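Following this message is one structure expressed as structure tokens.
Only one protein chain is missing; all other protein chains are in place.
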Amino acid sequence: MDDTIYSTSTQHRLFTFTPKQLSDLRYATNKAAIEKITESIKRRAVAAGIVESEIEEIDCPTAEEELKLVAYYCVKCMQLSDHFQFPSNVKATALTFLHRLYLTTSTLTLHPKKLLLPILYLATKTENHYTPIKNFIATAATAGPKVTKEDLLDPEFTIAMGLRWAFQVWHPFRGLEGIFLELNAIASGRYQPPKPKEHLVLPATEAKVALLELLAGDTDRIGRAHGEARRLLTTTALLTDVYFLYTPPQISFGAFLEADRELATFYLDIKFPETDVPGRKTKMKLLDVLDEIAKNHLSAGLSEDLKNPYQGLLLQLPQNGITTSLSMSVDPTLVKEVTRIDKKLYRVTKRDQDSAGKKKAEEWNGSGSQSGTGSGNGIGRYDEDEERRAKKRRLEREKAEREGDVFGARLPDVKTAGAGSF
Amino acid sequence: MTTSNGDNTPAPAPNGGELAQQMNEETKKKYTKDRKVGEGTYAVVHLGHVKSTALPVAIKKIKLSAMVDGISMDAIREVKFLQELRHENIIRLIDVFSSKNQNLNLVLEFLDSDLEMIIKDTKIGFGGADIKSWLAMSLRGLWWCHKNFVLHRDIKPNNLLLATNGQLKLADFGLARSFSDPYRAMTSTVITRWYRPPELLFGAKSYSSSVDIFSLGLVFAELLLRVPFLPGDSDVHQLRLIATALGTPTEQNWPGVTKLPDYVIPNTEDIRPEQGSLFYGETFRTLTPEGLTLLMSMLRLDPRKRWSAKQCLESEWFKEEPTPTKPELLPRKGGGKGIEKVGGDLKRRAGWDEGTDVAELEGHRGRKVARKLDFGGK
Partner (left out) sequence: MMMVSLPAPHPLLSLPFPPSIYIQIRYTSTTQILTATPPDENCPVCKSSRYLNPNIRFLMNPVCYHKMCESCVDRIFMQGPAPCPVIACGKTLRKNKFRKQTFEDVAVEREVDVRKRVALTFNKRQDDFDNLREYNDYLEEVEQITFNLVNKIDVKETEAKLLEYEAANKELISTNAARQAAEMMAFAQATEAEKESQRLAREMAVREREEERREQEELKIATLNALASGDKGAVKVIQEVQLKRSGERKRRQADEQMKLKSLAEGRSLLNSSLLAGTRKRVLEDGPFDPLGGLSDVNEHYIVQDYYENKWLENVRNDPAAQAGGYFVEEYYGRSLFEAFSGLTFFVDEEAARIEEEKRAKTYTDLMISDAVS
């Protein structure tokens, strides 16, 4: 029954994928955006008189490059959040929003740099961590970026739409606390097993003894494991794809497993005792999944050189050259790579603008894009309509002149009435 | 579903539109608007239907452009929680999409009446079995909210909507929030005054699910009396009514109450003990002893002594004769007037019909800061 509640959550319904689905989605988003911008640039060029075959090559970032860029800015977002000293749920929510947004939005449409603060602000709202906007702006200024109220609020709608209005994010933090509540209860001999499993589990006193044996006098071990697991959850986990691929309790347990494998295994044996034969299959599968999380995503030993367990799939892994930790993010080669991608992005989006720097006509609903003219509530569209009508009138006039009839053009047939204006 | 089309693995874009935009368009196309049934500065409610199945829906369009600080907190809350809660007795948010000009559209299930209408309509008669049925459904909805660790914080008869098949649905989650985390200050100016529990009137910044139970208890009383039980016209008056009807809160019957931020010391001659079954029996003559116990346990002054939703549902009263009326047989009032009323309910901003200070709601101190009353002694 508990699983029912989880399965109706938006996190599960809308933002949980298999590795392949996740990868496919990223490629699809990238492809769609490239098609759109290529077409737009070509149209502009042709309108400006350039022959199609002579249009300079349009060099768009690949899906891999986009992901590197997003991952890099995620780290920046994390650093910003720490600067504001927001609680971990606000930070985690902001990062999750950022990851989710770029599943269906491409950097070609919205540059992550302009969205870090708006997303952070939105996260304070959805997590009920009220921050008056003035204070927010003031604190942001001390971190570097000068930002106005419009900069924060204008992209909100676009962001929310990209998030499909699903604001509830389930984090693994409380789950981790729950695990340690029980572990500490075992340590003090006061653990009570759930009713259905009572007869299968070691009685409390025995469990305590077993645990103390394991600890072998190292009473701080539980606290350290707790701390390490929590650190993994508030840093590394937020820079990987675990939120998309696994459920929150699996992430909590996975972090625990990575922090202290022996202790975690002990706890799992208590919760899923060997004597519970029908549950064995589930337990085995669970252990596999947790292992995956620990080894493939959270392990400190991950690096570019290791074998890629998700070969060919576009996931956030160091094997794909994507930063998954704060330390990695300051690696000079990575920074150079990101700068290169950023430049590429800038070049290509710049081409998709009028020479006057006006926003491209197809832009909709005020997003903080490169050209930065804040609120674009359909202004672009209006201009386009006007342009079209004006052009039509001009063409009509020219045609009439060409006909050369002093009395005006031939009267239109009944069928084509409406082509001219009354 | 992780692989159903249209959710998170959409078909590849046909002509290069942004995926997010495309998904939004696809969602929007599923519904048509029929006619307007309510309009306000905050939202417009249309009656509509699902194109493919003709299922009637209510489409609530929230005007975000009217907001000062970006998307407003109650819009966020409403969308956030309704997207996660799925239960027979909670209003179903079928879909969400955005339209041009920064408008948020919530596609809600269609409901054409609410409990307030039924209570106030003198032509509709209902009896104990009906009240049991409504109360049970409200409790179930509330139980599910609490199970998901969501406080509703605005329980009152016109937020308890009724479907055509008689099912009661909790609606209006604009004041909801998640609970149970320690050290997180919560605002105490929530819940419409007539249904507000004493701990909130005393300014408690840390509370729990028992606030909703108290509100529901007062709704229960209102169903029995057919008039609001404690209609105070100011916070002070409300406290006085509570003290008169239910008893004066003291350290004896409510340890720790004097430490609450806005606690008011009553005049010593006015102190009444917490009421027992005798008083309840006299005011609510139509209730059996089990029913009286239930009502009392929902209206205990000390929130820690109040029953939880589950405990309420397990009360013997529901199993006694007469058993709760089947939902489809409950007295109803629907049709045109009902639809208009519910349209009006839906268009309101959460908690606004009372002049609640929204600024205070959004967390910072507004104009209406609760003043510490000085009765001359402390």
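Each chain carries a letter (A and B) given by its place in the written order, and its residues are counted from 1.
Rule of thumb we're sticking to: a residue touches a chain if its C-beta (ideal position, glycine included) is under 8 Å from a C-beta of that chain, and two chains touch if they have at least 3 such contacts.
Values in this document were obtained by computation on a predicted structure and should not be read as measured data.
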item	value
Touch partners, limited to displayed chains, of the chain removed from view	A, B
From B:40, B:232, B:331 or B:344, residue that would touch the chain that is not displayed	B:331
Identified contact with the non-displayed chain, of B:81, B:195 or B:254	B:254
On subunit A, residues whose C-beta touches the chain left out of the figure	1-3, 5-7, 12, 16-18, 21, 170, 172, 174-179, 181-182, 184-185, 188, 190, 192-197, 245-250, 252-253, 271, 282, 285-286, 289
Residues belonging to subunit B that touch the chain removed from view	1-4, 30, 49-50, 52-56, 88-89, 94-95, 122-129, 136, 140, 143-144, 147, 149, 164-166, 179-183, 199, 202, 204-211, 254-257, 259-261, 286, 302-304, 306, 310, 313-314, 318-319, 322-326, 328-329, 331-332
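Going forward, only the chains that are shown with their structure count from here on.
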item	value
Interfacial residue positions of subunit A with respect to subunit B in the complex	5, 8-10, 13-18, 21, 24-25, 28-29, 31-39, 103-106, 109, 121-122, 125-126, 128, 130, 132-133, 152-153, 156-157, 160-162, 164-168, 364-365, 377-378
Subunit B residues within the subunit A interface of the complex	1-3, 7-10, 12-13, 15-21, 23-24, 64, 69-71, 73, 76, 79-81, 83-86, 96, 98, 100-102, 104, 147-148, 177-178, 184, 362-364
